[in-house]
Structure formats: structure tokens, C-alpha cells
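The complex appears here without one of its protein chains, the remainder shown in place.
Here the chain labels run A and B in written order, and each chain numbers its own residues starting at 1.
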Amino acid sequence: MSGAPTPAGLRAWLDTDTPQSRLQARSISAWNAWRTLSSNALAMVGLGIIVVLILMAIFAPVIATHAPNAQNLAGRLNPPGWEGHILGTDELGRDIFSRIVHGARVTLYIVALVAVTAPVFGLIIGTVAGTLGGWTDRILMRITDIFLAFPRLILALAFVAALGPGIVNAVLAIALTAWPAYARVARAETLTVRRSDYIAAARLQGASTLRIITGHIMPMCLSSVVVRVTLDMAGIILTAAGLGFLGLGAQPPLAEWGAMISTGRQYLLSHWWVATVPGIAILLVSLGFNLLGDALRDVLDPRAASK
Amino acid sequence: MTHAPERVKGETLLSVRDLSVTFDTRRGPFQAVRGTSFDVGRERVGIVGESGSGKSMTGRAILGLVRPPGRVTASRLTFDGIDLRALPDRQMRRIRGQRVSMVMQDPRYSLNPVMTVGRQIAEALRVHGRPSREEIRRRSLDMLTEVQIRDPERVLKAYPHELSGGMGQRVMIAMMLVTEPELLIADEPTSALDVTVQLDVLRILDDLVRRRGMGLIFISHDLRLVSTFCDRVLVMYRGRIVEEIEARRLHEARHPYTQGLLNCLPRIGGGHGDLPTLQRQEAWNDA
Partner (left out) sequence: MTNAPAPRIEVQDLTVVFGEDERRVVAVDAVSFRVEPGSSFGLVGESGSGKSTVLRAICGLAPVAGGRILIDGKPLTLRRDKAFTRQVQMVFQDPYGSLHPRHTIDRILSEPLAIHGFRDRDRRITRALSDVGLDPAFRFRLPHQLSGGQRQRVAIARALILEPTILLLDEPTSALDASIQAEILNLLSRLRRERNLTYLFVSHDLAVIDHMCDRLLVMKGGQAVEELAEGALSHRQVESDYTRALMKASEGFVRPDAA
């Protein structure tokens, strides 16, 4: 280790060809990935949107100008800018801006929960099926196909209908419908690496199948899955919003963007902002994840980064 | 430049002076080819070097096939008196299709996998002129016969994956030669092939050079093969030509790099002792 690095020293520490420790080797890979990513302007826009979303969720009570559920029946459906309501009020006189800010929490909560469940499950199923092959592969992949055969929203609807509406059940339903795609991606990636010499070499070293899957195959699949997750986030947000719109996601009075559009659509022609503002919020966040996902694909995709 | 050989058959087809290929990397510019100069007539010229010596890049630079961010500069780059440096894309493509061809190492990457061999050859023929269907068919069959494909009718209808490596490489050569180029640049055309097949392909190339008076630039890492096949050998090291020598006098090579390359190859009956290894010297970089 080269001691506590100073800023100039840190730069040299990160740019060296001959790392001295595991930590340094890892830091250098991360630093190089970051440099490639940060040179992509659109990726930075996407990342910026997501960072704003996260900050908004964390500091919601500070940023919001009103309580998200405070009704004011005298001040219903007021246009943006009316008496300190930056984005106007909805049909119950609630401040739309504050509801958007608090809605970021709900959106982020859904995104985070789905992101830690579905891809992990899909990754495990896909790599195990791809590595073991044979009957294990056939059975696991047929199950995956069955899940894939249903349109995502319909399947999520069925689950929520069975489990009862609510945000946790909505997340569960989305995760249940999202994992097969990751299993497919992970399996495809596994099949391309499973016959490679380095896997054969690991096997020859006496590595167990579990070690090969977790230590050798999963790292190769990880980047494809991460890219896929990022690109899917937009779809997940839309599904969550769709469930909210249909009244099967977050329950009133909880501020959720989909549900906000749903109630706002009755007033769409006379009071456009009630439905449009949460719509723009969904659009922006989806766009952010898509832009970042595209750029991540360039940085992380092993095929692009192999040379 | 010892043993400056006399031009074999007078006429110069390709003339290259101070050819450089530069890539801008994060760590500053990197010169893959550094000021090479040579002429090619109607003869077999071998360019030999190890990986990273710039031999492939030289071949690509001649045909304007260096992709950005690579930059090609030369004080002279002429083919049959035509300046290739300033040539507009369209005319460059016509020269590439018609008068100069290139064969790459691996036919699997150079042939279009979703087109039959017949269509690909036809495509090459249509690049110039508008031959009739019968003419295309006749010329394709002739060409395939010429590269010693026994069943040209079947091969015309085949897709690249249905051909073996040697067959694919012959098809590739047929495709490149069907337009009857005056110069062929072959980049490791036989390296992916078995030794016995390799010699078949070389025999075809040899035959074409003799009968058509075609010029051939044969790029390879295999010094032994090049020395037995070509008339003249250019040895490249780190982007420079360090030695130019007649192939049959290769054993008289003066440059330590050429000598090193020759000596480090194991020989049948050479015993089990350690092979002499190449001691690279800084001075070679500027040779």
C-alpha cells in the first residue's frame, strides 16, 4: 500500500500500471469505468436525474412546501403558481409539488426493492440452469418461459388481485414478473462462458460447481444483468405507476405518481396539470434510467470491453 | 538496407514512402507504423514481423482501411501512378474492388454468413460494370475451379458455415481474384489452416502470380514460410522496416532481429537444448 494518498498522489495511484494490492487493482478498474462513463454526456444527464430523484426522496420533508396529504377543499384544482403552490393543487386541494416530492420516495422504494430481488433471483436461476445443463436447465427454463409468456402488467395484476392491493404486494408482483428476463440474460451469458478454457481450468483445479458459479460465471453475467436492470427500471416504474393508476398499487392518500395520474385524468381537459405533472415526473425518471443503462452497457458489457 | 535487390520485373505497381499510422490513445499518440518505404512490382513481396510490428496495419493503410481514430500519413502512396492519399472514397472503393484486393486471415470473419458464396462473388463482380447473369455464373465457376474447388456448382449455393476452413479460404481468395486485380494484399491468408491445406492455398497464389503477372504482398508472422514462398522479404519491427532482403538470401540476413527470428524456431533434429531467444535492443527501435 502506498500510504494515505494525497489528491495528486491519488491520481497517480489510480493511473499506475502496476497496482500493489487487491484494493488498488479494484479501485483502478472502478476509476477507469467511471472515466469512460463520465465522458458520455447523456449518461451524466441520466445519472443526474437519478441523483436528483434520490436526493428528493431523502430530503422530501425539507423540500416539500406543504404536507403531502394536507387537504384544502377551498383551494381545489388551482393552477401552478397559485398562492405558493408551485405546481398547483389537485382535486382535494393538496399541493402537487409536495406530493411529487414525497412520491419520489414511493418510486425509489419500489425501484430499490425490485432491483434487489428480481435480478438476484434471475441471476441465480439463469447461471445454475446454464452451468448444470441437462434436466435442471430444462425444468428451470420451462418455468421461466411460463412466466415470460404472460404480459407483465397482466401477471402483476393477477398477483395483486390475489394478494390484495398495496405497495409491498405491488413490489412483490413486479419482482415476480421481472425475474424471468434476468434468468434468460444470465443463462445466455452463462452458455457463452461455460465452455471457455478458464472455466475448464477452474474445474481442473478442483473448484466445486458452487465455486465456479459464484466466483467465475456470475461475475461474467453480472454486467449484462446490471445493464438490463437499469434499462428495465423505466418499465418497472411504469408498471408500478400502472398498478397505482388501476388502484392496485399504493393506496390513497399515499402520494404515488401513477395514482396521481389516475385521479388527475378526470380533470385532464379542464385542469391539465393535475395529471400532466406526475406524468412528466415518470417520464423524466424513466428517461434517466434509460440513458444511464445505455451508457452502462458501453462500459460494462464484457463483449465491448474485452479488448 | 543491405542486399538492395534489383526490381524483379521492372515495373513498379505500388510505391510507398514514409508511411505512418498513428493512433491517439489516452497516453498520447502511438505510432503503429513509423515511416515505412517500399515498392512492389509484379512479384511476391513478404512482410514479416511479430504481433504489433505494424505489418497488418501497413497492408490496411495502403487500401485506406485504417479505421478512425487511426491516422495515415505518407509522403507518397501511389498505385500505378494514382495517388491513393487524396483519392475520394468512391474512387478508392473502385480501386479496392477492381484493381487491388485484400485477403484476410480468417474467412469466417470476412465472408458474409447470411449470403451464399455465389451471391457474394456476384456482388464483387457487380462492383464494376454490369455483367449479365450468365457471365457472372460463368466467371464465378471459372474462378472457383481455378482455386481448385472440385465441386464449384455446389459451393456456389453453399453458405460460408458449410465450408471447411481451407475451402472457406479458397472461396475468399476466389472472391478477391474474380475481379482480376493487379495487386493482392494477403494478410496471414493461411495462418488459420492446417499445414497441408496451407501449402495448397499457397500453390494457388503462386500459380496466379505467375500466370497473371499479379503483384502480391504476403503479410505473415511465419518467416520460414515467407522465405520459401516470396521473392523478397521486408522484416518489420515496431512499425519500421528493419531489413529488406531477397528471400533466397535470407540466411545472410544482417540485422540481429532477422537473425534472431530465424534462430529461435525449433528445427526437426535440432535436439532438446535451449533455443536461442531474441534479445531485443533499444537501438532496433530506430534502425
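In this text, contacts are C-beta pairs under 8 Å (C-beta built on N, C-alpha and C of every residue); 3 or more make two chains touch, one makes a residue touch a chain.
Everything quoted here is computed from the prediction, not taken from an experiment.
Colleague: Among B:89, B:134 or B:274, which one is in touch with the chain left out?
Modeller: In the complete complex, the chain left out is touched by residue B:274.
Colleague: For review purposes, identify every residue of chain B that touches the missing chain, sorted by number.
Modeller: 50-51, 165, 194-196, 198-199, 202-203, 206, 221-225, 227-229, 260-261, 264-272, 274-278
Colleague: Touching residues of chain A against the unshown chain: what are they?
Modeller: For chain A, the residues touching the absent chain are 17-22, 24-25, 29, 196-198, 200-208, 211, 215-216, 219-220, 302, 306-307.
We adopt the following convention: only the chains that are shown with their structure count from here on.
Colleague: Rounded to a whole Å, what is the gap between the Cα centroids of chain A and chain B?
Modeller: Computed from C-alpha means, the inter-chain centre distance equals 50 Å.
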